[in-house]
Structure formats: C-alpha cells, structure tokens
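One protein chain omitted, others in place.
Just so it is clear, A, B, C, D and E label the chains in written order, and each chain counts residues from 1 on its own.
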Amino acid sequence: MESSATHTLSTQTQGAPLAKYAASRRVGDYIFLSGVIAVDPQNKVIVNGFDDIPAEAAQLIGQTGEFSTDYKIGPILAQSWYVLNAIRGHIEAQGGQMSDVFKLVQYFRNVDHFPYYSQVRQLFFPDQAPVSTVVEVSAMMPSKAILIEVEATAYLPLS
Amino acid sequence: MESSATHTLSTQTQGAPLAKYAASRRVGDYIFLSGVIAVDPQNKVIVNGFDDIPAEAAQLIGQTGEFSTDYKIGPILAQSWYVLNAIRGHIEAQGGQMSDVFKLVQYFRNVDHFPYYSQVRQLFFPDQAPVSTVVEVSAMMPSKAILIEVEATAYLPLS
Amino acid sequence: MESSATHTLSTQTQGAPLAKYAASRRVGDYIFLSGVIAVDPQNKVIVNGFDDIPAEAAQLIGQTGEFSTDYKIGPILAQSWYVLNAIRGHIEAQGGQMSDVFKLVQYFRNVDHFPYYSQVRQLFFPDQAPVSTVVEVSAMMPSKAILIEVEATAYLPLS
Amino acid sequence: MESSATHTLSTQTQGAPLAKYAASRRVGDYIFLSGVIAVDPQNKVIVNGFDDIPAEAAQLIGQTGEFSTDYKIGPILAQSWYVLNAIRGHIEAQGGQMSDVFKLVQYFRNVDHFPYYSQVRQLFFPDQAPVSTVVEVSAMMPSKAILIEVEATAYLPLS
Amino acid sequence: MESSATHTLSTQTQGAPLAKYAASRRVGDYIFLSGVIAVDPQNKVIVNGFDDIPAEAAQLIGQTGEFSTDYKIGPILAQSWYVLNAIRGHIEAQGGQMSDVFKLVQYFRNVDHFPYYSQVRQLFFPDQAPVSTVVEVSAMMPSKAILIEVEATAYLPLS
Partner (left out) sequence: MESSATHTLSTQTQGAPLAKYAASRRVGDYIFLSGVIAVDPQNKVIVNGFDDIPAEAAQLIGQTGEFSTDYKIGPILAQSWYVLNAIRGHIEAQGGQMSDVFKLVQYFRNVDHFPYYSQVRQLFFPDQAPVSTVVEVSAMMPSKAILIEVEATAYLPLS
C-alpha cells in the first residue's frame, strides 16, 4: 500500500541545517534522490582527488601512485566514488541497498570522463546495471570543479 | 487503485490548440509534467522581465525599482516566478496543490542564476523542499532568451 | 499488483554481451528505459543519414532525393527515427506499445534540430503526445556525431 | 667494439618498398627507431579501435564490451597497443627484447589520453620502466586520426 | 668500458613508491633522464611561483618584490629553476655534475617564456652551453599549469 510519506534527509547529520533542501524523498514505493555532487557539506569542500576520499577507496578505484596520472584521473574517479557512495548512504539510511537503485541520470562536464566513472560504477553495481542516461552539460552547482552529478531513483516497496 | 487515466492539459485554455503537446499527464498515482518554460503561449511572448508578470508577483520576488538592477535580475526572477506559477496552475487544475510536487529537475542557461531562482522557489515551497536536480545546459527551446526550464513531478494518489 | 520484477534487455540480441548495461527495466507498473542513441551496436555504426535506416522509413520521414538537402537534414531525421523506433522495439519486447510511453526527456546537441525530430515523433505518437522535456546539451556518448538522446518512460501495469 | 653498422629495416616485409624511410637503425651499441604511429603500412589503414587489433590484445588492454565506452577509449588503447607492439617487433627483429628499450619519447594529440596509454605500456614494460618524456602536440603525420607517436631507443651492445 | 647497467631513480626518496616510472637511467656511458616538470611529488604540488621555491633561489633568478611583476614572471622563472635544479640533483645522485649534461630538449607551453628560462639556465650552465632544442607545444602532463618540460642527457663515462 503506497503512502505518500516523505522523509527529508539532509546530507548532513550534524552542523548547520541546510535550508530548503531535501536529499531524498520516499514517495509511494519509490525513493527519489536529489542530484548528488561530490561536496562534503560539513567542510564545504569539493572532492578534488584521491586525497579527498578514504585510502582504501582510492586504491579500489584505480589510484596508480604515479603523480601525473593520478593528478589527471584522480578528480573524476574520486568524485565518482564519492557521489555513488553518498547515494548508497542515502538508500541504506532508508533501509534499502544500492541494488534497489534502478535508474541513474548522470550529468558530466566532460563526457570523456565516462569510462572512468563507469569503472567506479561497476563496483557499486556488481550484478545488475541500473537504467542509465548520460549527457555532457555545461556546468553544475556550485562551480566548474564539479565534474559529475548523479540523480538516482530507487524502488523499495513498503511491505 | 491506480488507473492509467491520462489527462492532457494544454497550456492554454483558449486560442489555437497546440499540436501534439501534453503539458501534463496523470499516470497511476503520479502526475508528470512536461518541462515548463516562461512563454505565454497565447501571446507567444517570452517573459523578459518584471513587466511581463503581475505587479504583485514582481514585488514579491524582489523587484527593487532601480532600473539597472531590475534590468539585470528581472529576467531570471520573472521567468522563475512564471514557470513555478504555471506548474502550480497545472497541479491545481488536477485537484492537487504545489506541495504535492515532490521532484523538480531544473535546467539553467547560466547556473549563476540559481540563487535568484532559489529565492523564488522558496515562495512556492515554504515548508518542505522537493528533491531537486540543477544543471546548466546550452539552450532551451525556443531561444536563448529562455533562462530556465523546470520539469516537475507530483504525487497525488487516486482514492 | 506491483512487483519489483526487473527485466534487463540488452540492446543486442546476438554477438558479444554488453557489459553492465540495462537497456530497460520494469519496476512496479512502470518500464524505465536508458537514454537511447542512434547507434547500431551490432555493426558498431553511428546512424549518419538516410542510408543508415530502411528505405521506407527514410521516405516516411522526409527524404527529398535532393543531395544537399538530404545531406543536411538526413542525420537528425535518421537519428530521430532510429531512436524512436528502438524505443518502440524495447516497449513491444515487454508486451507494450508505443502509446504506453508517457514521458520523454529529449537531449539535443543543437536545439535547432527540434522541429525535424518533432515531425518524426508525430509518426510514433499519432494520437496522444507524451509529456516532454527538451534541452540542448554539449554532447552525448560516444561522440559529437550523436545529435539526440531520448530517455523514455512507459506505464504498463501488471494486471 | 662499436661499429657503425647500420641496418635499415623497412616496416614492411612484403609489398612495395618504402622510399627513403628507415624504421630503425643500429648505431654502435644502440638501436634508434623512427617515431612509430598506428598505421598498417600494408593496408595503409590507420588503427581506429579495438576491431583493428587482435581480439586477445583488445581483451588485454581494456575492451569493456560496452559500445559507447569502447567507441571512446578504443582508439587510444588500440593505437597504443599497436605502436608498442610494432616497437617490440622491430627490436626483436634485431635480436633484442622490449626490455632493451630504455627511452621513449611519446607525442600525444591529447594528453588526457596518457592514462590509457600508460596502462598499455605497463603490459610491455612489466619490470623496469624506460625513461619517458610525454608532450601534447598539435598533430602527427598523416592525419589527425593519429593520436600517438612513440620514438624508442634501445641499448643492445654488440658483444 | 660500457656496461648496460641501469639505475632507476625515483623522483621521490620517501613516501609512496612511484609506479613504473624511471626518473633516469644509466645506459653505457650516458645518463638519460625522463622529461622533468616542476612538480613536487611528495607534496603533490605544481610549482606556481616564487613562493614554491627556496627564497635564495627566488632572489637569484629575478624576484623583484613588486607584486604584479612577480605574479607574472614568477611561474616560468620558478618552474625553470625547479626543473633545472631537479636535473642537477639527478645527475649529482649519479656521481656527476651539471656540466656533464650536454643536451637539453626544452618544451614550452608558450615560447615567449624562453628568455626567462634562458636567464635561469645560464645560472646552471655558466661555462659551456649544452646543445639545445626549443619548441612550443600544446600541453604537458599533468595540467596546463605546467609551463615547461626539460629532457636532459648527460655523458659520464664509467671509469
């Protein structure tokens, strides 16, 4: 039985409340998420490279240890990991799991980044791929340092 | 009980019917809207500034009375108001209210406009924010004078 | 009665399996499609003009026989036809029909192409128009030769 | 004892002789190679993607099976493999092995391709890396389809 | 007596090992260096101006103390100093001295920078100039902040 119960989760559990911003909302059997970007809302820091994510995650997603390569591919890989990990966090906070996410709309500042993002996404969706739309757009909030934004939708029926 | 009843509302209540265009559609418990832009389809006029919206609305959304400022911020503020007001009109015509809108995808020609749009949006969503995705794109129909397009989804269960 | 059954259709029925890609997914009473582009993955070809689609389709969508005109309008018309035809194929493969598609999000590399696309779309939706969002973006995968991407959603309740 | 014996190897063992072109030259204890590009001189075909190299090589260097990704990353990966494999062929034809190559100058049309090239290079130099210079230049012969040119130097003392 | 002994020096003496990167290699009587850029791999910093090099070096190479001037000429001067100093470090680590460097290939992002670089180079080569090739290229790894890359070759016969 659907209900229109809505749960507004802010992306921060501590610190100043975000004004008028809902990170996700349950509507009926679905959970709709706002587009997620790689910004740590507590620190207001844009994820910029491997140093901005946990070391084990960096290893997992392709950090090479070679300075020039990691300088170049770190930003998109780290932002991809951060965004998908945040989406997983939101879904788990609602009692679901990443595999309940069935649809992703992915906005890129540079669609040449897609192969890097795709290799990270495979870590989060090892079994079944979600339906997916990919486009390159001019920019996202809050600045051109943001390379990717992902809008996820999940299906988690109430009983 | 869901039904697949669909209601096609044209964006104009009078004048020539738009060919093959559905402003909104009820599908099951949801109402899906086409992306809305700030064009008065009767007059075929693109909303260009405070003069193109009702004076009380202009006051409400930040008209200053100072020519240069209003010339600069008028277009985005007026288009934001026009678009959100049109969305509210479509939802109310279906028996719902603005708070039934739970998701907005917002396309900007210049994402620097977001703060202006956001202050208008707060007038339409004083309580709970909808989930929101914001991107800057190259253009919308019908011309570069369009600064914003908003695609809304509402939840209004039957029975 | 909704179910969370998911069906992953690859866009190719033969040849190498696509890695981690779901062309469509049934979720509850809805069928969600990944964004579709005019690429034949079997032959690894981007649809480039009238020659890349069946002759009867080309006739139907406006091939003139005049070289310069067809060279110019062929790509967007042929890609529009290919994409909408592919969407129809996915929906029919799930037991539905094109009229079950109630929502389209349409990404263009050049929004001046919209009128051409629109005349093709009318062939696929002769009765009721789906709700529609149109934006111009910078690029789609896999290259700038792709002029349009369409993300479709259909409603096909499980009895 | 060094000798100034020079061996001019054409890059083709059959077919028409190349005019005035030396693929490599032994000079003293060194073997100097001309810059190598990914062109099959027999067929005069520029390597354009995974289909232009042996399937096992394509697998090895990162072919994903997903059309859009492989369309985008295939050219640089396939050209990188082709070039390094040709270099290895030249060195082996002179009685040496790839590990005798101690220096590479690598010219790219787009230095964002370096991470892809680098992952292929690691397959050819699993142990010790050669000294390496990487720059992005405007173009190589014969056309902008050439994404990379590699100039190798090897040390293979005449005992 | 030549030997094919090879010494791989990483550009960092502490911290994470660089993957598959050889800063220099002895081959026979020669020492070949990889192209050097003004990056401190330990701190992951691109040298950006006078503040990124030792104060005495900054003084030596032309820091004026006037903000606008130093803002403009600092990057190329500081990167030139850093690169040549790193080259000297590599050669000294191999038991040689800067005057053993007989050849430099110098890649610039803007060949108008050459006079600045040249005045720094004279500090490192007070007596005999090395042979020199100078070209302007589009970019170096890892980003457009890199203004110069220098590839050095030294002659340091064993015994």
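Assume a residue touches a chain if its C-beta (ideal position, glycine included) is under 8 Å from a C-beta of that chain, and two chains touch if they have at least 3 such contacts.
The shown structure was predicted, so the numbers you read here are calculated from the model rather than taken from an experiment.
Chemist: As a test of the contact rule: which chains in view would the missing one touch?
Modeler: D, E
Chemist: Which of these touches the unseen chain: E:Leu60, E:Ala93 or E:Val111?
Modeler: Touching the chain that is not displayed is residue E:Val111.
Chemist: So which bits of chain E touch the chain we can't see?
Modeler: Those residues of chain E that touch the unshown chain are 29-30, 102-103, 105, 111, 114, 118, 121-122, 125, 128-138, 153, 155, 157.
Chemist: Extract the touching residues of chain D with respect to the undisplayed chain.
Modeler: 2, 4, 6, 8, 20-25, 27-28, 32-35, 105, 107, 137-141, 149, 151
The definition used in the following text is that only the chains that are shown with their structure count from here on.
Chemist: Going by the stated contact rule, which chains contact chain B and chain D alike?
Modeler: Both-contact set = A, C.
Chemist: Between chain B and chain C, two touching copies, which fits better, same or different residues at the interface, with half of the numbers shared as the threshold?
Modeler: different
Chemist: Chain A to chain C: how many Å between their CA centres?
Modeler: 27
Chemist: Go ahead and note the Å separation of the Cα centroids belonging to chain C and chain E.
Modeler: A distance of 54 Å separates the two centres.
Chemist: Mind pulling the chain B residues that touch 2 or more other chains?
Modeler: Correct list: 105, 137-138.
Chemist: How would one label the connectivity among the chains shown: line, ring, star, complete, or other?
Modeler: Contact map by chain: other.
Chemist: Could you please write down every pair of chains that are in touch?
Modeler: Every pair of chains in contact is listed here: A-B, A-C, A-D, A-E, B-C, C-D, D-E.
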